[in-house]
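Sharing a structure with you now.
Apart from one protein chain that is not included, each protein chain of the complex appears where it belongs.
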Amino acid sequence: MNEYSVYTDLALEAREIYAQENGQDHPGIIVKEDKYEHSQVTRVQLTTEEAARNLNKKIGNYITIESKEIRHNSKLIEKEISQIIAQEIKNLIKVNENATILIVGLGNWNSTPDSLGPKVIKHIFVTRHLQDYVPLEFKHKLRPTCAIAPGVLGITGMETGEIIKGIVERIKPELVLAIDALAARNLERLGTTIQIADTGIHPGSGLGSKRIGLTKETLGIPVIALGVPTVVHAGTIAYDTVEELLDNLTEVNTNQAFNDLQISSIIEKILAPYQDNLMVTPKEIDRLIDDMSIIIANGINSALHPKLDLEEVMKYFY
Amino acid sequence: MNEYSVYTDLALEAREIYAQENGQDHPGIIVKEDKYEHSQVTRVQLTTEEAARNLNKKIGNYITIESKEIRHNSKLIEKEISQIIAQEIKNLIKVNENATILIVGLGNWNSTPDSLGPKVIKHIFVTRHLQDYVPLEFKHKLRPTCAIAPGVLGITGMETGEIIKGIVERIKPELVLAIDALAARNLERLGTTIQIADTGIHPGSGLGSKRIGLTKETLGIPVIALGVPTVVHAGTIAYDTVEELLDNLTEVNTNQAFNDLQISSIIEKILAPYQDNLMVTPKEIDRLIDDMSIIIANGINSALHPKLDLEEVMKYFY
Amino acid sequence: MNEYSVYTDLALEAREIYAQENGQDHPGIIVKEDKYEHSQVTRVQLTTEEAARNLNKKIGNYITIESKEIRHNSKLIEKEISQIIAQEIKNLIKVNENATILIVGLGNWNSTPDSLGPKVIKHIFVTRHLQDYVPLEFKHKLRPTCAIAPGVLGITGMETGEIIKGIVERIKPELVLAIDALAARNLERLGTTIQIADTGIHPGSGLGSKRIGLTKETLGIPVIALGVPTVVHAGTIAYDTVEELLDNLTEVNTNQAFNDLQISSIIEKILAPYQDNLMVTPKEIDRLIDDMSIIIANGINSALHPKLDLEEVMKYFY
Partner (left out) sequence: MNEYSVYTDLALEAREIYAQENGQDHPGIIVKEDKYEHSQVTRVQLTTEEAARNLNKKIGNYITIESKEIRHNSKLIEKEISQIIAQEIKNLIKVNENATILIVGLGNWNSTPDSLGPKVIKHIFVTRHLQDYVPLEFKHKLRPTCAIAPGVLGITGMETGEIIKGIVERIKPELVLAIDALAARNLERLGTTIQIADTGIHPGSGLGSKRIGLTKETLGIPVIALGVPTVVHAGTIAYDTVEELLDNLTEVNTNQAFNDLQISSIIEKILAPYQDNLMVTPKEIDRLIDDMSIIIANGINSALHPKLDLEEVMKYFY
């Protein structure tokens, strides 16, 4: 296994890579699958420290929603995905139904592939500031939600983890739901896969170069992370090309002529002067992200306000 | 004096209104003026609680930079204004030259007249995250700066004051510099006047409806506020019309036929159904704000990094 | 009647003003009204040149959809309005169902109140470029649509009318549907009224200062205009204040003491230095326009592609 072969934020892919290399699933993981009309849901549970270490992820639950059809841009499919997102988030939320939830949109709004988080925030229904004005009969129906897209280190000069920790300590939500753009291993996953995890956001994950995570350990409250792969690292393309080529070199046993170090050195030469900072992304990424941000926001809004009859309540706010 | 006649965020206008109504300056204020080639600077110091109360402002220093020529869009004039801003900010900053400063862009980026703060933040040079990478010889030259445009209550569900207090307690800057769009009394001031004050941002000031201020009392550190009027309240237009009309009714002493209550009631009828929420703004407001945000950012960058030879230091960052 | 009293882009308001001043509807207009659950539709037809001249509009049909409840932000109400828009547009379109239609979003995306047109364009379903790829069985279902938001004179240096004429002559659509932000006479109409007219866009109408219209005369093809009031001219506020005040001056016949010229001169003094270029707009204008642009785009998409089963067709495009 080479560093370029495991460059993924998806537990599902990490599991696949492990299984490929070892001929079987890691014993410390439990996997369940559900089929829906236009999509499938895979629940990967990492149960042991060893499994977590081997897959380079944290102990916890990773729900992956996959739908290649999502690129068809169909309202029916979008609705199905939104409903699954809502259901899965509801399953993960263990706090009281009146507990305040802070939704955080990570990423850089100036960079299309990294703009998923801020774009979702635009469509989130925030209600925390309305609590004082809600008629008594709605009080128990309207969960207080608040939202922020704080920007990235290069824009603010502050670690996102620091900003959110400061806000959490002041606002005192009981749960954080963080949305982020992810890097996948496999091109087919771009814009077609959604991962929801109860493990939070860890340093180095996602597209930004986070040095501080958003986790229960750092924030003191549970953190649900929702992400969509929008890029593949360029090193992955190079690595796959090497693998494919070596697989085709059948006559001589050249495969053994290359060790991982040599391959890494070849790839590094190709990717100079940018190295890790090169993203591979489809031309249509702007449309994929626009569509996905609405699907996700609908799912979140529905998960966080399940009792709310919006039509009814809206009369009181305007 | 009527509520519509004092609707201004500018201490300079509050002073003028007081002087007009009382035939003289308030005894508790000290005023100094400086003339520059294309602009003039008025320093109003409110020295007593009574003065502050009568002018509906806080005790402290209010520096007003005025330049009608600024609308000419001349680089020469813009440079002069940036330099004055830099100098006045430097005069107000009492913290150490290596102290971290947080720049806050208040306002709503979706609403042109309220977008000044977020637009200034885009041009602010942030350096706090670069501190670890700076070569030793620049360490003493590079003041740590960080910046955020948190959005408004309707977008986040959180009071801006709460968000900033949380961030301040975590990041521990020694000073906050807050930029905001203001309401003026006088149409001529839109986009031509800049107010810098050492009193912070107070509840209800600016275009957003702030319920918590950004002040030394709330944040525990000094707050410098920099604002530019971008709107006049619609009530002001109505009130001025009433005044002008009554001034023209010379034959009969009709003026006395109207008391303030009657005038307020007429204006309220005119402005229904929006009342206080109606802004008057020039069509060219987008251009005024774009220009002004660059002028202000240049002034702030120059004030906060006076020792920095940007050319020289940049070599190390890229 | 004074120039400030007729500053409206709405035929409905022009009719009201005329009726108020003359005690009856103009004989050259025909009015029909329909009530819906959350809205009402008024069809004003100007049938004579004299009516058109007296109302300062063109001969033709003006459909006005009004719904104060639209500000409640309810999906039900929004759906009703979208459906009415779709129906009314369909009634006005006299071209073949396979004829190409060009949708034009007028206005300045940098200025919130003037950004309605460009925002609608973002949500328009364009299909003209897909014609070559459509399977034969859909060919007759998919009307070719194309769309552009050309920007305003100050951004392009070109009259919008010139740009669109050039595009029309090259692309050869058979109908133009133009969306624009309007000025109303009455504050209550901001964001609550939609006007659809078969008379096109005329010089000087809307928020931009158009010198060339978009009409059948200039473009050679029918032009349907759809607009929503987003501002009231500041002069209107001033004029209304004068009227209201004079109405309250009962003791003496002061009303006659002021002629229109004097009133105009008072208002001009109030509005200096901006005059006509001052807009009155509610603080929440960004939200009103965002909501309205989706409602309108849904209506247009539904009107132009009535046969289209989007779910079905989408399979072929992605």
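In order of appearance the chains are A, B and C, and numbering begins at 1 in each one.
Just so we're on the same page, a residue touches a chain if its C-beta (ideal position, glycine included) is under 8 Å from a C-beta of that chain, and two chains touch if they have at least 3 such contacts.
Keep in mind it's a predicted model, so treat the numbers as computed, not measured.
Asks: Just name the one of C:L12, C:I89, C:V120 or C:A147 that touches the chain not displayed here.
Replies: In the full complex, the listed residue that touches the missing chain is C:A147.
Asks: Among C:Q20, C:N96 or C:T156, which one touches the chain that has been omitted from the display?
Replies: Touching the chain that is not displayed is residue C:T156.
Asks: Taking the entire complex into account, which one of A:T48, A:N98 or A:Q262 touches the absent chain?
Replies: The one listed residue touching the chain not shown is A:Q262.
Asks: Of the residues listed, A:I65, A:L142, A:L219 or A:A234, which one is in contact with the missing chain?
Replies: Touching the chain that is not displayed is residue A:A234.
Asks: Since one chain isn't shown, list which residues of chain C touch it in the complete complex.
Replies: Its contact residues with the unshown chain are 126-130, 144-151, 153-159, 162-163, 165-171.
Asks: Over the whole complex, note the residues of chain A touching the chain we left out.
Replies: The list for chain A reads 108, 110-114, 154, 187-188, 190, 207, 234, 237-238, 240-242, 244-246, 248-249, 251-252, 254, 257-258, 262, 266-267, 269-274, 277-287, 290.
Keep in mind that, in the parts below, only the chains that are shown with their structure count from here on.
Asks: Rounded to a whole Å, what is the gap between the Cα centroids of chain A and chain B?
Replies: For chain A versus chain B, the centre distance works out to 40 Å.
Asks: Could you state the distance in Å from the CA-based centre of chain B to that of chain C?
Replies: 36
Asks: In angstrom, rounded to a whole number, how far apart do the mean CA points of chain A and chain C lie?
Replies: Here the centre of chain C sits 42 Å away from the centre of chain A.
Asks: Can you pull out the residues of chain C that are in contact with at least two other chains?
Replies: Touching at least two other chains: none.
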